[in-house]
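The complex appears here minus one protein chain, its other protein chains still in place.
Labels A and B are assigned to the chains in the order they are written; within every chain, residues are numbered from 1.
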Amino acid sequence: MHLALFIIFAGLCVAGALNLLLQRHPINSALSLIVVMSSLAVLYLLLGAEFLAAAQVIVYSGAIMVLFTFVIMLLNAGKEVRTHGSKLAYIAGFPGAAALLGLLTYIFLSQKSSFGSARLGEYLATTSDLSRVLFRDLLLPFEVTSILILIAILGAVALARKEH
Amino acid sequence: MVPIAYYLVLSAILFSIGVAAFLIKRNIITIFMSIELMLNAVNLAFIAFSRQWSQTTGQLQVNGQIFVFFVMVVAAAEAAVGLAIVIAVFRARSTLNVDSIDLMKL
Partner (left out) sequence: MDTNLIPFLLINLAKVIVVVVIFLMSVAYTVLLERKLVGRIQNRWGPSRVGPFGMLQPLVDGAKLFLKEDLIPEAVYRPLYILAPIIALGCSLMSISVVPFGSDVKWHGVQLFQISDNNIGLLIILGITSIGVYGIALSGWSSNNKYSLLGALRASAQIISYELALGLSLVGVVLRSQSLNLRHIVDVQATHGLLSWNFFGGFQFIAFFIYLMAAYAETNRSPFDLPEAESELTAGYHTEYSSMKFAMFFMAEYGNMITVGCVATLLFFGGWTSPFGSLLPTPHSQILAALLSIFWFVIKVFGFLFLYVWVRGTLPRFRYDQLMGFGWKFLVPVAVANIVVTSFVIGLWLPAQ
């Protein structure tokens, strides 16, 4: 049953990612990316990372992609137009990505047994486990990321404001 | 019982689709979204490896998941600033096609 769940949600991920690649209108790409992120949240749950699954839905699907969707709606982005640069990208893009994929898949599948298998329900990382590491050993990076977010907010507001 | 290698292969597939979309698409917002796809693929690899390390040492190792937490935070900050830049560029050039935004001066 674990395998069935994995195959369903991995299939959804790959279908969403391919849809992102193949759709012309950016709003369709944005919606397929939301599907990918929600399916990834389920895959995180299958691997025992329950807080990260919830954080993936709240932060990625529910905030970052909402930001993307707003920008697409406000800028009224239309369907993509094929321009001169895209032919070269087709010649270098697809083969490059295929070569990368082939190499990585070969390495992972040939070493399959040394990675082991994940069983459903073991090694569940609760929120208190994560926070024990985050707030004791890694307190400085945590505080630095909060300053990073503050700087990002200031930068975004300064960049997007209307020039008078 | 799913071999962890399958999660890693899925991560590789998502990453390469992200790379292909980054190189092929011409709309700047779609290029941003393919960057987010690549970051998500890497997150999946981190969590899979964190699980593999836990199984190897026999006790729960959460450092991979902590790193995913930080990647999510950085991706959020980057998306916010990047989209603000996209809005500023759109105001100046009135187009979202990366092939038309190739000169410093109009």
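Throughout what follows, a residue touches a chain if its C-beta (ideal position, glycine included) is under 8 Å from a C-beta of that chain, and two chains touch if they have at least 3 such contacts.
None of these values were measured; they are calculated from a predicted model.
In terms of the touch definition stated at the top, the absent chain reaches A within the entire complex.
Check A:7, A:63 or A:150 against the missing chain and you find that the one touching it is A:63.
Considering the full assembly, A:127 is the residue among A:111, A:127 or A:146 that touches the omitted chain. Although one chain is not drawn, the whole complex shows that of A:73, A:88 or A:158 it is A:73 that touches it. On the side of chain A, touch with the chain left out of the figure occurs at residues 1, 27, 31, 34, 38, 50-51, 53-55, 57-58, 61-63, 66, 69-70, 73-74, 120-121, 124, 126-128.
One rule holds for everything that comes next: only the chains that are shown with their structure count from here on.
We define each chain's centre as the mean of its Cα atoms; on that basis chain A and chain B are separated by 5 Å. Note for the complex: chain A touches chain B at residues 2-3, 6, 10, 13-14, 17-18, 20-21, 26, 29-30, 33, 36-37, 40, 43-44, 46-49, 51-52, 55-56, 59-60, 63-64, 67-68, 71-72, 74-75, 77, 80-86, 89-90, 92-94, 96-98, 100-101, 104-105, 108-109, 111-112, 115-119, 123, 125, 129-130, 133-134, 138, 141, 145, 148-149, 151-153, 155-157, 159-160. Interface residues of chain B, counted against chain A in their complex, comprise 1-10, 12-21, 23-27, 29-30, 32-34, 36-37, 40, 43-44, 47-48, 50-52, 54-56, 60, 62-63, 65-66, 68-70, 72-81, 83-88, 90, 96-100.
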